[in-house]
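A single protein chain has been removed from this complex, and every other one stays in its place.
Up next is chain A:
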């Protein structure tokens, strides 16, 4: 069993060079996705099925009325309780020993349940064409370079980050680093915080943010949707149980009718009629 690892992102050290985006595209062999001008330095509106890593550029007016230019490397959070894994009807999404959350492309049927349930909106469907020209869809997102981890290497984005805004390592070590960094920047950024949301059991990509999560377009209190929990933990098993129960009941009814009611249906005497749902 491999150790649980965390990717720690210190946004205050990021200089917005976007080398992580390039490294990600390069290692994962993802096609370029030209997009319209976003109105800022930011290249893409958000991560997509073919762009697993986007550097966000946020122009923020801080409490002193000064302009703060905030950068954030955005990709999959690799939740400990991943909503995508929970709702996947094909068991195509799973946790690795490293703590990353990965998609099995052979099992994925492209239903998009994960897309609708991800609290961070980082998973989406890519459309491909098979050799007959027929289109099919597969869910895609950042894998935390699990294929590299398996070979003892670090994620491509981390390795390429020249200001050292990203580090990858043992869970405990990374959490300690984050705490230390937070205390260092608290004076300059009073709103600074560690983003490792408890609503999804903590994540395997954690951030030290300079401002509140909402400033970065992140949910303040993300969690596995309540509907998803009721759906998968209660409604689905109970539904299967009910179908089993009524099936058993009609089978028992069929057998007992064979035993007790040999005369068939002709037993409506006077006012008594056998009765039922038709």
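In this text, a contact is a pair of C-beta atoms (placed from the backbone, for glycine too) under 8 Å apart; a residue touches a chain by one contact, two chains touch by 3 or more; residues count from 1.
By our rule, contacts and distances are computed from a predicted model.
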Listed names "NADH-quinone oxidoreductase subunit C", "Formate dehydrogenase, nitrate-inducible, cytochrome b556(Fdn) subunit", "Sugar ABC transporter permease" or "Ni,Fe-hydrogenase III large subunit", with the criterion being the UniProt name of the chain not displayed: "Formate dehydrogenase, nitrate-inducible, cytochrome b556(Fdn) subunit"
Sole contact to the chain not displayed, among A:38, A:105, A:191 or A:227: A:227
Residue of A:15, A:90 or A:150 in touch with the missing chain, whole complex considered: A:90
For chain A, residues in touch with the removed chain: 87, 89-91, 109-113, 116-117, 134-137, 225, 227-228, 230-231, 235-236, 238-240, 242-243, 245-247, 249-250, 252-254, 256-261, 264-278
